[in-house]
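Below is one structure, written out as C-alpha coordinates; the observations come after it.
Of the protein chains in this complex, one is absent; all others appear in place.
Right, chain A next:
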Amino acid sequence: MSFLLTSRRKPLLLLVLAVLAKAKAFQSGSVGKYHSKKHLSTRVFSSTTIHDMVERIQQGQISVAEVTKQTLLQIEAEDRAIGAFLTLSGDQAMSEARALDEKLAGREPGTSTMPLLGLPMAIKDNICTAGIPTTAGSKVLQGYVPSYDATAVARLRAAGAVLVGKTNLDEFGMGSTTESSGYHVTRNPRDLSRSPGGSSGGSAAAVASGMVLAALGTDTGGSIRQPASWTGTVGLKPTYGRVSRHGLLAYGSSTDVIGPLTGTVMDSARLLSALAGADPLHDATTSLAPAAEDYVSAVKEAETRGERPLAGTRIGLIRETLQTRVEDGVSTVVQDAVARLEGLGAEIMEVSIPYLDAHCASYYVNVLSEASANLARYDGVRYGLRPRDAGSAKTVMLGSRGEGFGEEVKQRILLGTFSLSAGYADAYYLKSQQLRSVLSEAFKSAFETADVLISPTAPTVAYPLGKAAGSKVDMYADDLFTVPASLAGLPAISLPVGKAPSSSASSDFLPVGLQIIGQRFAEASILQVARILELTSTD
(Lines give C-alpha, C1' and ligand atoms only; values in the text may rest on other atoms or scores of the structure.)
Protein backbone atom coordinates (compact mmCIF):
# COMPACT_ATOMS: atom_id res chain seq x y z
CA MET A 1 0.00 0.00 0.00
CA SER A 2 1.32 3.41 -0.72
CA PHE A 3 -0.29 6.69 0.19
CA LEU A 4 0.53 10.04 -1.25
CA LEU A 5 -0.96 12.30 1.29
CA THR A 6 -2.53 15.58 0.48
CA SER A 7 -0.74 18.10 2.54
CA ARG A 8 -0.34 21.29 0.59
CA ARG A 9 3.35 20.74 0.49
CA LYS A 10 4.66 23.84 -1.07
CA PRO A 11 3.03 26.51 1.10
CA LEU A 12 3.84 24.45 4.18
CA LEU A 13 7.45 24.21 3.15
CA LEU A 14 7.64 27.94 2.54
CA LEU A 15 6.11 28.61 5.91
CA VAL A 16 8.64 26.33 7.56
CA LEU A 17 11.50 28.07 5.80
CA ALA A 18 10.20 31.47 6.83
CA VAL A 19 9.94 30.41 10.44
CA LEU A 20 13.38 28.84 10.43
CA ALA A 21 14.83 32.00 8.94
CA LYS A 22 13.22 34.06 11.66
CA ALA A 23 14.48 31.78 14.42
CA LYS A 24 17.97 31.88 12.96
CA ALA A 25 17.91 35.65 12.65
CA PHE A 26 17.07 35.86 16.30
CA GLN A 27 19.82 33.50 17.38
CA SER A 28 22.40 35.38 15.33
CA GLY A 29 21.54 38.53 17.17
CA SER A 30 19.74 40.51 14.52
CA VAL A 31 17.09 41.31 17.09
CA GLY A 32 19.39 44.15 17.96
CA LYS A 33 16.65 46.44 16.78
CA TYR A 34 15.28 46.29 20.30
CA HIS A 35 18.55 47.69 21.57
CA SER A 36 18.41 50.99 23.26
CA LYS A 37 21.58 51.55 25.24
CA LYS A 38 19.88 53.75 27.73
CA HIS A 39 18.12 50.75 29.32
CA LEU A 40 20.68 48.06 28.71
CA SER A 41 21.84 47.62 32.26
CA THR A 42 18.53 48.37 33.95
CA ARG A 43 16.80 45.42 35.55
CA VAL A 44 13.31 46.80 35.53
CA PHE A 45 11.43 43.89 37.01
CA SER A 46 13.65 41.99 39.39
CA SER A 47 12.37 43.85 42.41
CA THR A 48 8.79 44.30 41.40
CA THR A 49 5.56 42.35 41.19
CA ILE A 50 2.77 42.03 38.65
CA HIS A 51 0.67 44.44 40.65
CA ASP A 52 3.40 47.11 40.72
CA MET A 53 4.07 46.74 37.04
CA VAL A 54 0.44 46.84 35.94
CA GLU A 55 -0.10 49.85 38.18
CA ARG A 56 2.82 51.73 36.62
CA ILE A 57 1.39 51.05 33.17
CA GLN A 58 -2.11 52.07 34.23
CA GLN A 59 -0.78 55.31 35.69
CA GLY A 60 1.09 56.05 32.48
CA GLN A 61 4.54 55.90 34.10
CA ILE A 62 5.67 53.44 31.44
CA SER A 63 4.14 52.25 28.21
CA VAL A 64 3.43 48.63 27.38
CA ALA A 65 5.78 48.96 24.42
CA GLU A 66 8.59 50.16 26.68
CA VAL A 67 8.05 47.31 29.13
CA THR A 68 8.00 44.82 26.28
CA LYS A 69 11.11 46.28 24.68
CA GLN A 70 13.06 46.24 27.92
CA THR A 71 11.99 42.70 28.58
CA LEU A 72 13.17 41.59 25.16
CA LEU A 73 16.47 43.40 25.69
CA GLN A 74 16.96 41.83 29.05
CA ILE A 75 16.25 38.38 27.67
CA GLU A 76 18.69 39.01 24.86
CA ALA A 77 21.37 40.03 27.30
CA GLU A 78 20.85 37.34 29.87
CA ASP A 79 19.44 34.31 28.15
CA ARG A 80 22.67 33.43 26.35
CA ALA A 81 23.99 32.23 29.69
CA ILE A 82 20.78 30.55 30.79
CA GLY A 83 19.04 29.17 27.71
CA ALA A 84 15.51 29.49 29.08
CA PHE A 85 13.94 30.38 25.74
CA LEU A 86 13.45 28.32 22.60
CA THR A 87 11.75 31.08 20.60
CA LEU A 88 11.35 34.80 21.12
CA SER A 89 8.30 36.36 19.56
CA GLY A 90 9.72 39.87 19.55
CA ASP A 91 7.96 41.34 16.52
CA GLN A 92 4.59 39.96 17.49
CA ALA A 93 5.08 41.07 21.11
CA MET A 94 5.99 44.62 20.07
CA SER A 95 3.00 44.97 17.81
CA GLU A 96 0.69 43.61 20.51
CA ALA A 97 2.25 46.00 23.01
CA ARG A 98 1.72 48.98 20.70
CA ALA A 99 -1.86 47.90 20.11
CA LEU A 100 -2.44 47.88 23.86
CA ASP A 101 -0.86 51.32 24.16
CA GLU A 102 -3.15 52.62 21.43
CA LYS A 103 -6.17 51.22 23.19
CA LEU A 104 -5.02 52.87 26.40
CA ALA A 105 -4.48 56.17 24.64
CA GLY A 106 -7.90 55.87 23.04
CA ARG A 107 -9.41 55.01 26.42
CA GLU A 108 -10.92 51.89 24.94
CA PRO A 109 -13.29 50.49 27.57
CA GLY A 110 -11.93 47.57 29.56
CA THR A 111 -8.29 48.13 28.64
CA SER A 112 -6.99 50.02 31.65
CA THR A 113 -8.61 47.54 34.01
CA MET A 114 -7.07 44.45 32.42
CA PRO A 115 -5.64 42.51 35.38
CA LEU A 116 -2.41 41.60 33.55
CA LEU A 117 -2.15 44.76 31.45
CA GLY A 118 1.18 44.78 29.64
CA LEU A 119 2.61 41.85 31.59
CA PRO A 120 5.37 40.21 29.52
CA MET A 121 4.94 36.47 29.77
CA ALA A 122 6.89 33.40 28.79
CA ILE A 123 4.97 30.30 27.75
CA LYS A 124 6.25 26.75 28.00
CA ASP A 125 6.73 25.47 24.50
CA ASN A 126 4.27 22.60 24.79
CA ILE A 127 1.39 25.11 24.87
CA CYS A 128 0.01 26.27 21.53
CA THR A 129 0.48 29.91 20.58
CA ALA A 130 -1.07 31.21 17.37
CA GLY A 131 1.61 32.24 14.91
CA ILE A 132 4.48 31.36 17.24
CA PRO A 133 6.36 28.07 16.74
CA THR A 134 5.42 25.40 19.25
CA THR A 135 7.70 22.38 19.43
CA ALA A 136 7.27 20.84 22.90
CA GLY A 137 11.07 20.75 22.82
CA SER A 138 10.93 18.06 20.18
CA LYS A 139 12.54 17.86 16.77
CA VAL A 140 9.44 16.04 15.59
CA LEU A 141 7.57 19.37 15.75
CA GLN A 142 10.34 21.56 14.39
CA GLY A 143 8.72 24.27 12.30
CA TYR A 144 5.21 23.65 13.56
CA VAL A 145 3.31 26.92 13.95
CA PRO A 146 -0.11 26.52 15.57
CA SER A 147 -3.05 28.30 14.02
CA TYR A 148 -4.68 28.84 17.39
CA ASP A 149 -3.97 29.84 20.97
CA ALA A 150 -4.41 27.38 23.80
CA THR A 151 -7.35 28.45 25.97
CA ALA A 152 -4.90 29.33 28.77
CA VAL A 153 -2.93 31.56 26.40
CA ALA A 154 -6.07 33.18 25.01
CA ARG A 155 -7.15 33.99 28.56
CA LEU A 156 -3.80 35.56 29.38
CA ARG A 157 -3.98 37.69 26.25
CA ALA A 158 -7.53 38.69 27.09
CA ALA A 159 -6.25 39.79 30.51
CA GLY A 160 -3.67 42.03 28.83
CA ALA A 161 -0.54 39.85 28.92
CA VAL A 162 2.02 40.12 26.12
CA LEU A 163 3.73 36.91 25.01
CA VAL A 164 7.45 37.44 24.63
CA GLY A 165 8.58 33.91 23.95
CA LYS A 166 8.40 30.17 24.38
CA THR A 167 10.47 28.38 26.98
CA ASN A 168 12.55 25.26 26.94
CA LEU A 169 11.42 21.99 28.43
CA ASP A 170 12.18 18.33 28.52
CA GLU A 171 10.93 16.91 25.22
CA PHE A 172 7.12 16.69 25.56
CA GLY A 173 7.58 17.24 29.29
CA MET A 174 9.38 13.92 29.68
CA GLY A 175 12.05 14.61 32.22
CA SER A 176 12.89 16.45 35.43
CA THR A 177 15.92 18.49 34.38
CA THR A 178 15.06 20.04 30.95
CA GLU A 179 18.07 18.14 29.64
CA SER A 180 15.98 15.91 27.35
CA SER A 181 15.03 18.95 25.24
CA GLY A 182 15.71 18.31 21.58
CA TYR A 183 17.27 21.77 21.31
CA HIS A 184 19.56 22.97 24.08
CA VAL A 185 20.35 22.89 27.77
CA THR A 186 18.81 25.34 30.24
CA ARG A 187 20.87 26.42 33.22
CA ASN A 188 19.68 27.25 36.72
CA PRO A 189 20.05 31.01 37.34
CA ARG A 190 20.88 30.23 40.99
CA ASP A 191 23.90 28.15 39.90
CA LEU A 192 24.72 27.94 36.23
CA SER A 193 26.38 24.56 36.63
CA ARG A 194 23.08 23.10 37.70
CA SER A 195 19.77 22.18 36.13
CA PRO A 196 16.72 24.35 36.73
CA GLY A 197 14.67 21.18 37.09
CA GLY A 198 11.97 20.15 34.72
CA SER A 199 10.14 19.70 32.72
CA SER A 200 9.13 23.40 33.00
CA GLY A 201 12.79 24.30 33.48
CA GLY A 202 12.79 27.09 30.89
CA SER A 203 9.81 28.81 32.48
CA ALA A 204 11.26 28.47 35.98
CA ALA A 205 14.65 29.79 34.85
CA ALA A 206 13.04 32.71 33.01
CA VAL A 207 11.24 33.76 36.19
CA ALA A 208 14.12 33.00 38.58
CA SER A 209 16.49 35.12 36.50
CA GLY A 210 14.07 38.03 36.49
CA MET A 211 13.76 38.04 32.70
CA VAL A 212 9.98 37.83 33.16
CA LEU A 213 7.75 38.13 36.19
CA ALA A 214 5.56 35.22 35.21
CA ALA A 215 5.55 32.19 32.98
CA LEU A 216 3.22 29.32 32.18
CA GLY A 217 4.37 25.83 32.96
CA THR A 218 2.72 22.46 32.78
CA ASP A 219 2.71 19.79 35.43
CA THR A 220 2.05 16.12 34.78
CA GLY A 221 3.87 14.64 37.78
CA GLY A 222 5.68 17.63 39.27
CA SER A 223 6.90 19.59 36.26
CA ILE A 224 5.88 22.98 37.67
CA ARG A 225 6.57 22.34 41.35
CA GLN A 226 9.99 20.68 41.16
CA PRO A 227 11.58 23.37 38.94
CA ALA A 228 10.00 26.00 41.20
CA SER A 229 11.68 24.30 44.14
CA TRP A 230 15.06 24.09 42.40
CA THR A 231 15.03 27.70 41.20
CA GLY A 232 13.51 29.35 44.25
CA THR A 233 10.29 30.42 42.52
CA VAL A 234 6.60 29.86 43.22
CA GLY A 235 4.99 27.12 41.14
CA LEU A 236 1.29 26.29 41.28
CA LYS A 237 -0.22 23.10 39.91
CA PRO A 238 -3.97 23.75 39.93
CA THR A 239 -6.53 21.00 40.46
CA TYR A 240 -6.89 18.73 37.45
CA GLY A 241 -9.67 20.33 35.42
CA ARG A 242 -9.29 23.82 36.93
CA VAL A 243 -7.49 25.20 33.86
CA SER A 244 -8.36 24.14 30.33
CA ARG A 245 -5.88 21.83 28.63
CA HIS A 246 -7.11 22.83 25.18
CA GLY A 247 -3.98 23.60 23.18
CA LEU A 248 -1.65 21.81 25.58
CA LEU A 249 0.28 19.15 23.68
CA ALA A 250 -0.82 16.15 25.70
CA TYR A 251 1.64 14.03 27.62
CA GLY A 252 -0.34 12.29 30.37
CA SER A 253 -3.93 13.31 29.78
CA SER A 254 -5.25 12.21 33.15
CA THR A 255 -2.76 14.33 35.11
CA ASP A 256 -1.65 17.13 32.74
CA VAL A 257 -2.33 20.60 34.16
CA ILE A 258 -1.29 24.10 33.08
CA GLY A 259 -0.23 26.48 35.83
CA PRO A 260 1.86 29.56 36.64
CA LEU A 261 5.47 30.02 37.71
CA THR A 262 5.99 33.37 39.43
CA GLY A 263 8.19 35.18 41.90
CA THR A 264 5.50 35.56 44.54
CA VAL A 265 2.40 33.82 45.84
CA MET A 266 0.22 36.86 45.07
CA ASP A 267 1.40 36.81 41.47
CA SER A 268 0.51 33.14 41.32
CA ALA A 269 -3.00 34.01 42.49
CA ARG A 270 -3.26 36.78 39.88
CA LEU A 271 -2.39 34.38 37.10
CA LEU A 272 -4.66 31.63 38.36
CA SER A 273 -7.56 34.08 38.41
CA ALA A 274 -6.94 34.75 34.74
CA LEU A 275 -6.47 31.09 33.81
CA ALA A 276 -9.15 29.28 35.80
CA GLY A 277 -12.57 28.41 34.51
CA ALA A 278 -14.56 25.93 32.52
CA ASP A 279 -13.94 25.48 28.80
CA PRO A 280 -16.82 23.17 27.99
CA LEU A 281 -16.38 23.23 24.22
CA HIS A 282 -12.74 22.21 24.32
CA ASP A 283 -11.95 20.32 27.50
CA ALA A 284 -14.63 18.13 29.00
CA THR A 285 -12.60 17.60 32.15
CA THR A 286 -13.00 21.29 33.04
CA SER A 287 -16.78 21.06 33.12
CA LEU A 288 -16.63 19.05 36.35
CA ALA A 289 -15.04 21.97 38.18
CA PRO A 290 -16.99 24.37 40.39
CA ALA A 291 -16.79 28.03 39.40
CA ALA A 292 -13.39 29.66 39.84
CA GLU A 293 -12.88 31.81 42.91
CA ASP A 294 -11.36 35.26 43.33
CA TYR A 295 -7.90 34.03 44.32
CA VAL A 296 -6.46 37.54 44.60
CA SER A 297 -9.04 38.54 47.21
CA ALA A 298 -8.44 35.30 49.07
CA VAL A 299 -4.72 36.04 49.29
CA LYS A 300 -5.38 39.66 50.30
CA GLU A 301 -7.64 38.44 53.06
CA ALA A 302 -4.84 36.17 54.32
CA GLU A 303 -2.42 39.11 54.36
CA THR A 304 -4.66 41.10 56.66
CA ARG A 305 -5.10 38.42 59.33
CA GLY A 306 -3.78 39.23 62.77
CA GLU A 307 -0.84 37.92 64.72
CA ARG A 308 -1.61 34.24 64.50
CA PRO A 309 -2.92 34.16 60.94
CA LEU A 310 -3.00 30.37 60.73
CA ALA A 311 -4.90 29.82 63.97
CA GLY A 312 -7.48 27.14 63.32
CA THR A 313 -5.71 25.83 60.23
CA ARG A 314 -4.83 22.15 60.49
CA ILE A 315 -1.69 21.32 58.54
CA GLY A 316 -0.75 17.70 57.94
CA LEU A 317 2.91 16.92 57.41
CA ILE A 318 3.20 13.84 55.21
CA ARG A 319 5.35 11.66 57.44
CA GLU A 320 6.82 9.48 54.67
CA THR A 321 8.29 12.46 52.83
CA LEU A 322 10.80 13.09 55.60
CA GLN A 323 11.74 9.41 55.72
CA THR A 324 12.21 8.47 52.07
CA ARG A 325 15.06 9.60 49.78
CA VAL A 326 15.10 13.12 51.24
CA GLU A 327 18.43 14.90 51.67
CA ASP A 328 19.31 16.06 55.18
CA GLY A 329 19.64 19.69 54.12
CA VAL A 330 16.21 19.67 52.50
CA SER A 331 14.70 17.96 55.54
CA THR A 332 16.17 20.58 57.86
CA VAL A 333 14.80 23.50 55.82
CA VAL A 334 11.35 21.91 55.68
CA GLN A 335 11.34 21.28 59.44
CA ASP A 336 12.22 24.94 59.98
CA ALA A 337 9.26 25.87 57.80
CA VAL A 338 7.04 23.58 59.85
CA ALA A 339 8.18 25.34 62.98
CA ARG A 340 7.36 28.70 61.41
CA LEU A 341 3.91 27.48 60.45
CA GLU A 342 3.35 26.38 64.01
CA GLY A 343 4.50 29.79 65.18
CA LEU A 344 1.91 31.36 62.92
CA GLY A 345 -0.80 29.51 64.82
CA ALA A 346 -1.25 26.43 62.65
CA GLU A 347 -2.08 23.11 64.22
CA ILE A 348 0.58 20.74 62.90
CA MET A 349 -0.01 17.02 62.74
CA GLU A 350 1.57 14.09 60.97
CA VAL A 351 -0.43 12.28 58.33
CA SER A 352 0.43 9.21 56.32
CA ILE A 353 0.43 8.70 52.59
CA PRO A 354 2.00 5.26 52.47
CA TYR A 355 3.68 3.47 49.54
CA LEU A 356 5.21 6.60 47.99
CA ASP A 357 7.70 4.46 46.03
CA ALA A 358 4.90 2.30 44.65
CA HIS A 359 2.84 5.34 43.69
CA CYS A 360 5.81 6.81 41.88
CA ALA A 361 6.24 3.59 39.89
CA SER A 362 2.49 3.42 39.28
CA TYR A 363 2.55 7.04 38.11
CA TYR A 364 5.12 6.19 35.47
CA VAL A 365 3.09 3.22 34.24
CA ASN A 366 -0.02 5.38 34.03
CA VAL A 367 1.53 8.43 32.43
CA LEU A 368 3.64 6.50 29.94
CA SER A 369 0.64 4.39 28.89
CA GLU A 370 -1.26 7.57 28.12
CA ALA A 371 1.80 9.12 26.50
CA SER A 372 2.20 6.16 24.15
CA ALA A 373 -1.25 7.00 22.75
CA ASN A 374 -0.91 10.79 22.95
CA LEU A 375 2.35 10.86 21.02
CA ALA A 376 1.01 8.57 18.29
CA ARG A 377 -0.23 11.62 16.37
CA TYR A 378 3.31 12.80 15.62
CA ASP A 379 3.61 10.74 12.48
CA GLY A 380 4.74 13.37 9.97
CA VAL A 381 1.52 12.99 8.00
CA ARG A 382 -0.11 16.32 8.76
CA TYR A 383 2.58 18.49 10.35
CA GLY A 384 6.05 18.48 11.76
CA LEU A 385 9.12 16.67 10.64
CA ARG A 386 8.87 14.42 7.59
CA PRO A 387 11.81 12.54 6.14
CA ARG A 388 12.95 13.34 2.62
CA ASP A 389 12.04 10.78 -0.01
CA ALA A 390 9.24 9.36 2.08
CA GLY A 391 7.71 6.49 0.17
CA SER A 392 4.64 4.98 1.76
CA ALA A 393 2.51 6.09 4.69
CA LYS A 394 4.34 3.55 6.81
CA THR A 395 7.77 4.86 5.92
CA VAL A 396 6.60 8.44 6.53
CA MET A 397 5.46 7.46 10.00
CA LEU A 398 8.53 5.38 10.82
CA GLY A 399 10.91 7.99 9.44
CA SER A 400 9.28 10.95 11.21
CA ARG A 401 9.13 9.20 14.54
CA GLY A 402 12.54 7.62 14.22
CA GLU A 403 14.27 10.89 13.40
CA GLY A 404 12.04 13.26 15.33
CA PHE A 405 11.82 11.76 18.80
CA GLY A 406 14.74 11.80 21.20
CA GLU A 407 15.97 8.78 23.14
CA GLU A 408 14.09 9.59 26.35
CA VAL A 409 10.81 9.96 24.48
CA LYS A 410 11.32 6.74 22.52
CA GLN A 411 12.10 4.90 25.73
CA ARG A 412 8.95 6.23 27.38
CA ILE A 413 6.74 5.40 24.40
CA LEU A 414 8.10 1.86 24.42
CA LEU A 415 7.48 1.52 28.16
CA GLY A 416 3.94 2.85 27.82
CA THR A 417 3.13 0.64 24.84
CA PHE A 418 4.44 -2.34 26.74
CA SER A 419 2.37 -1.50 29.83
CA LEU A 420 -0.83 -1.52 27.77
CA SER A 421 -0.08 -4.57 25.66
CA ALA A 422 -2.20 -7.68 25.80
CA GLY A 423 -0.78 -10.03 28.40
CA TYR A 424 0.93 -7.22 30.32
CA ALA A 425 -1.83 -4.66 30.83
CA ASP A 426 -3.21 -6.57 33.84
CA ALA A 427 0.12 -6.58 35.60
CA TYR A 428 1.02 -2.98 34.77
CA TYR A 429 -1.68 -0.60 33.57
CA LEU A 430 -4.55 -2.11 35.56
CA LYS A 431 -2.41 -2.47 38.65
CA SER A 432 -1.48 1.21 38.41
CA GLN A 433 -5.17 2.10 38.22
CA GLN A 434 -5.83 0.10 41.36
CA LEU A 435 -2.99 1.83 43.16
CA ARG A 436 -4.43 5.15 42.08
CA SER A 437 -7.67 4.33 43.89
CA VAL A 438 -5.68 3.35 46.99
CA LEU A 439 -3.92 6.71 46.85
CA SER A 440 -7.18 8.64 46.57
CA GLU A 441 -8.42 6.87 49.69
CA ALA A 442 -5.22 7.75 51.54
CA PHE A 443 -5.67 11.43 50.66
CA LYS A 444 -9.30 11.26 51.65
CA SER A 445 -8.47 10.05 55.12
CA ALA A 446 -5.58 12.53 55.45
CA PHE A 447 -7.98 15.37 54.67
CA GLU A 448 -10.34 14.16 57.36
CA THR A 449 -7.85 15.44 59.93
CA ALA A 450 -5.97 18.16 58.03
CA ASP A 451 -7.02 21.14 55.91
CA VAL A 452 -3.86 21.17 53.82
CA LEU A 453 -0.93 18.78 53.55
CA ILE A 454 2.74 19.69 53.36
CA SER A 455 5.95 18.00 52.28
CA PRO A 456 9.25 18.90 50.68
CA THR A 457 8.56 19.51 47.01
CA ALA A 458 11.56 17.44 45.96
CA PRO A 459 13.94 15.24 47.95
CA THR A 460 16.99 17.09 46.68
CA VAL A 461 18.21 20.51 45.65
CA ALA A 462 19.01 21.18 41.99
CA TYR A 463 21.02 18.45 40.27
CA PRO A 464 24.30 19.35 38.64
CA LEU A 465 23.90 19.28 34.86
CA GLY A 466 24.62 15.82 33.51
CA LYS A 467 23.71 13.97 36.69
CA ALA A 468 20.32 12.79 35.42
CA ALA A 469 21.83 11.09 32.38
CA GLY A 470 23.89 8.89 34.63
CA SER A 471 21.13 7.98 37.05
CA LYS A 472 17.86 8.00 35.21
CA VAL A 473 16.13 5.69 37.65
CA ASP A 474 17.06 8.05 40.49
CA MET A 475 15.62 10.93 38.50
CA TYR A 476 12.33 9.04 38.09
CA ALA A 477 12.32 8.05 41.77
CA ASP A 478 12.93 11.64 42.89
CA ASP A 479 9.45 12.54 41.62
CA LEU A 480 7.92 10.67 44.54
CA PHE A 481 6.79 13.73 46.50
CA THR A 482 5.05 15.44 43.58
CA VAL A 483 3.32 12.56 41.78
CA PRO A 484 0.75 11.79 44.51
CA ALA A 485 -1.05 15.14 44.07
CA SER A 486 -0.93 14.62 40.30
CA LEU A 487 -2.45 11.14 40.45
CA ALA A 488 -5.17 12.35 42.82
CA GLY A 489 -5.79 15.51 40.76
CA LEU A 490 -5.22 17.77 43.78
CA PRO A 491 -3.96 21.37 43.71
CA ALA A 492 -0.43 21.86 45.03
CA ILE A 493 1.91 24.79 45.28
CA SER A 494 5.67 24.93 45.79
CA LEU A 495 7.16 28.01 47.39
CA PRO A 496 10.74 28.68 48.45
CA VAL A 497 11.21 28.29 52.19
CA GLY A 498 14.96 28.37 52.55
CA LYS A 499 18.26 27.10 51.24
CA ALA A 500 20.20 23.92 51.74
CA PRO A 501 23.81 23.10 50.97
CA SER A 502 24.35 21.61 47.52
CA SER A 503 26.21 18.70 49.11
CA SER A 504 27.24 17.76 52.60
CA ALA A 505 30.74 19.11 51.99
CA SER A 506 29.67 22.28 50.19
CA SER A 507 29.09 25.78 51.36
CA ASP A 508 27.02 26.61 48.25
CA PHE A 509 23.41 26.94 49.19
CA LEU A 510 20.53 26.22 46.86
CA PRO A 511 16.79 26.87 47.14
CA VAL A 512 14.41 24.41 48.76
CA GLY A 513 10.70 24.41 48.10
CA LEU A 514 7.85 23.44 50.39
CA GLN A 515 4.87 21.74 48.77
CA ILE A 516 1.39 22.56 50.07
CA ILE A 517 -1.35 20.23 48.82
CA GLY A 518 -5.02 21.14 49.05
CA GLN A 519 -8.32 19.42 48.53
CA ARG A 520 -9.82 19.38 45.07
CA PHE A 521 -10.46 22.92 43.82
CA ALA A 522 -9.23 24.41 47.12
CA GLU A 523 -6.54 26.52 45.43
CA ALA A 524 -7.54 29.50 47.58
CA SER A 525 -6.61 27.64 50.79
CA ILE A 526 -3.14 26.63 49.67
CA LEU A 527 -2.47 30.10 48.25
CA GLN A 528 -3.45 31.63 51.60
CA VAL A 529 -1.20 29.34 53.65
CA ALA A 530 1.61 29.88 51.14
CA ARG A 531 1.21 33.66 51.30
CA ILE A 532 1.25 33.75 55.08
CA LEU A 533 4.38 31.61 55.15
CA GLU A 534 5.96 33.74 52.42
CA LEU A 535 5.46 36.87 54.55
CA THR A 536 7.72 35.40 57.22
CA SER A 537 10.46 34.33 54.78
CA THR A 538 13.81 35.94 55.21
CA ASP A 539 15.33 35.00 51.83
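Methods note: contacts are C-beta pairs under 8 Å (C-beta built on N, C-alpha and C of every residue); 3 or more make two chains touch, one makes a residue touch a chain; residues count from 1.
Criterion: contacts and distances are computed from a predicted model.
Asker: The hidden chain: which UniProt name fits, "Cyclin-H", "Symplekin/Pta1 N-terminal domain-containing protein", "GPI transamidase component PIG-T" or "Glutamyl-tRNA(Gln) amidotransferase subunit B, mitochondrial"?
Answerer: Protein name of the absent chain (UniProt record): "Glutamyl-tRNA(Gln) amidotransferase subunit B, mitochondrial".
Asker: Looking at A:L192, A:L288 or A:A311, which residue reaches the missing chain?
Answerer: Spelled out, the listed residue whose C-beta touches the missing chain is A:L288.
Asker: Looking at the whole complex, which of A:A291, A:A422, A:V473 or A:A505 touches the chain that is not displayed?
Answerer: Result: among the candidates, A:A422 touches the missing chain.
Asker: Just name the one of A:S112, A:S254 or A:S503 that touches the chain not displayed here.
Answerer: A:S254
Asker: Just checking the interface: what residues of chain A touch the absent partner chain?
Answerer: The missing chain touches chain A at positions 1-6, 250, 252-254, 283-285, 288, 369-370, 372-373, 376-377, 379, 381-382, 393, 397, 417, 420-422, 425, 429.
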